[in-house]
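A single protein chain has been omitted from the complex, and every remaining protein chain is retained in its original position.
And then chain A:
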Amino acid sequence: MSDVSATMDLRRRDAADKLRGRTRYTVDRYLPGMLHAAVLRASVPSGRIVRLDTSRAARMPGVRAIVTAADAPGMMGIGIADHPLFARDVIRYDGEPLAAIAAGTLAQAQAALAAIDVEIESLPAVLTMADALVPDAPLVHPNWRDYEVLFEGGAREGNIAWEATVVRGDVDAAFARPDVEIVESSFRVGRQNHVAFEPRAVVASYEDGRFHIETSTQVPWGIRNATARVLGVPASQVRVTVPPVGGGFGLKFDLAIEPFAALLARASGRPVRLVNSREEEMLTCLFRENAEIRIRSAVTREGEIVGREAVVLMDCGAYGGEQIFLTTMTAHTLGGNYKLGSVRLVSRAVYTNTAPNGAFRCCNGVYNTFALERHTDEIAARIGMDPLLFRRRNVLGDKDLGATGQVFEADVLRAMLDRMDTLRDAVVPPPARTDGRLYGRATTVGTWFVFVGPSAATVNMNADGTATLVTSGVEIGSGSMVQSLPQIVASTLGIAPESVTVRAADTDAAGYDVGVGGGRTTVSLGAASLSAAQDVRTKLLKVASEMIEAAPEDLVMRHGRIEIAGAPGSGRTIAEVATCAQAKSGPVSGTGAFTGTGVPAMPGCVAGHFIDAIDIPVFAVHDCEVAVDPETGHVEVLNYRVVQDVGRALNPRAIHGQIQGGVVQGLGYALHEEVTIGSNGRVCQSGFETYRVPLALDVVPVEISLYEGAPSMGPLGTKGAGEVPILNVGAAVACAVANATGKRIQELPLTPPRVLELLLDRKRDLTLPHIAETWSDNLVRPHKTPRGNA
């Protein structure tokens, strides 16, 4: 409990130094005696290493250490340990690391890389999911059966790294009903690059027999554990600390280049700095994956969705990584938003000889929401129902079943659609436009969730009346660590938020945490911090009760004082109480811990899933209007509105900033951020010249309404707010462009050439022949057969 509201308009404490150029990100850390490292990367997408001889490179000027596959015996992965740190004998993607060198200068390290004698025999490559799914296609991992399974339950076979299925109800019966229309839609999306401004960067040293890794990451504990795994050392020998991070967006949710620097530091006995070049970031970033989706629904003329089935192919690149987990998400994204009489979904992570993909803000959700919302509009058109009315009828409400059979609480989406109507209708419609452009508007809905999971926090109460919050949280720019967390602690203790010092992440100082991502910081770290602060509060009130001679329940903590409720100015300052407590029984501190409780799904519905249901659903309604130039195919977004379910907004201004930024990242995805892979297996967009991120001239101010009050197990009723703003931008823009042009939008991004092709009817309807006509023919094994590999 607390006596002061946790909702505050707290400014960021890190802003002034960031504006002065004083903030030291990982890329700005230059240690005395530090070496510079560089990584040799493969330049073929598939091959066998015939010779890798580093003896000449070792004699090059300035070289202090060289490490190769022999130095990193372990294998990493999510679900399946399929990923070595360096290519061992086999190369699976263009850009795969072969060796790393530390030298006195970066130029020396790069010169030495060029002196490594390497001979590679090229092998046939599968560069697309269509190639990978051809019968008898070359296998990216011929020995896939031999890998250690880290999480049981996923079906696997050949180039299918992981397969997750959902089956609820009798879908065949639904599709066979005489009173339904069958609507089928296919979609394809490309990759998206995070373009975090700070590249992945690390400074590692080896001290007292342990690795100290200072790195630009979202997951300090993930780096600790994964580094230990690939290096084959106990995890307790790895310490990870994290300076301010210059942008993450999911890019830094996985192990990256940390082990190279760690190995080189141990080998050389010197601190080692390794920073990815922008080109390395562009070519080997853990992209939002490209995906292909076929979705089919059986819908009555009255607009009831009685059956739905879908196949989602997700390209994981050369190694499974995050996509293995993300196959789970299809159930809650493509299977989300709407009431379904029956449903079956299969989500398949497919190996290809391309750079591994990873996590990106609203992973899996962004393209599945695009597909679902475009499909929804196609359904509405087929049965002749207004698309908004169709949504209003079908969105998940109180007691409705989700795809996996979880029971949803409260009528949130319907109320949010009403809120959007109010926002939209408040605007005076513009006069008829006569500039020859095509105008269209759309409203879309989206379902996301908070990725809960374990977090720990300690609050140390200092005798001067300030508190120190110690967690493994990382400030990646979203503000959670400098706004919501200190606000929660401050309100619980009745002190100013400026009096709460937030310790930067250090795995030696704070307990385990899943990491910053999935909208979980305010929820999970917030809950742990709240509980730690409440522990401190209870202890202080007990001491104060003796000092003031009043019962603890009659005391309040506010304005830096502990006083009798209803008697402002009575009692003592918190500093006095903390000082007294410290003298009597030692310094006061409190600890807190949190993890998701788990929400039940319907037994038997899911197979190969990492979670069966979503603990904290988060909903979003987006509305946008576009103008399409029929001469050029250029799409201009004229206005954009967001109603976002935030549970409770602790810092509304900060959330508005996240929404504006997230929507703009989504506009890039929807309109012009395009990644293509050449016939050589290499990503074609190697820099800012060819990868077009939104500029100031491309954006519009987003009109925002925060929807508060939906149920949440988050502390003080909060939900994560920074992840979800990107969720339905691709969907809203695509639906609006479809409405403007009358054309079937099946792919993103909607670059001018692609839109022009549509307008000129030069674009053939998208077909996905590698998705089998009969749903069950797409499965490695039938849903829910006994566990174990296929």
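Basically, a contact is a pair of C-beta atoms (placed from the backbone, for glycine too) under 8 Å apart; a residue touches a chain by one contact, two chains touch by 3 or more; residues count from 1.
Everything that follows uses one rule, which is that contacts and distances are computed from a predicted model.
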Select, from "(2Fe-2S)-binding protein", "Carbohydrate ABC transporter permease", "Isoquinoline 1-oxidoreductase subunit" or "Anti-sigma regulatory factor", the UniProt-recorded name of the complex's unshown chain. "(2Fe-2S)-binding protein"
Using the definition of touch stated at the top, determine which of A:Asp136, A:Glu302, A:Glu689 or A:Asp777 touches the missing chain. A:Glu689
Based on the whole complex, identify which of A:Thr23, A:Asn460 or A:Ser705 touches the chain you can't see. A:Thr23
Looking beyond the chains shown, say which of A:Ala70, A:Ala432 or A:Leu697 touches the absent one. A:Leu697
To test your reading of the contact rule: which positions on chain A touch the chain that is missing from view? 11-12, 14-16, 18-25, 27-28, 30, 194-199, 244-249, 277-278, 476-479, 653-654, 657, 660-665, 687-689, 693-697, 699, 701-702
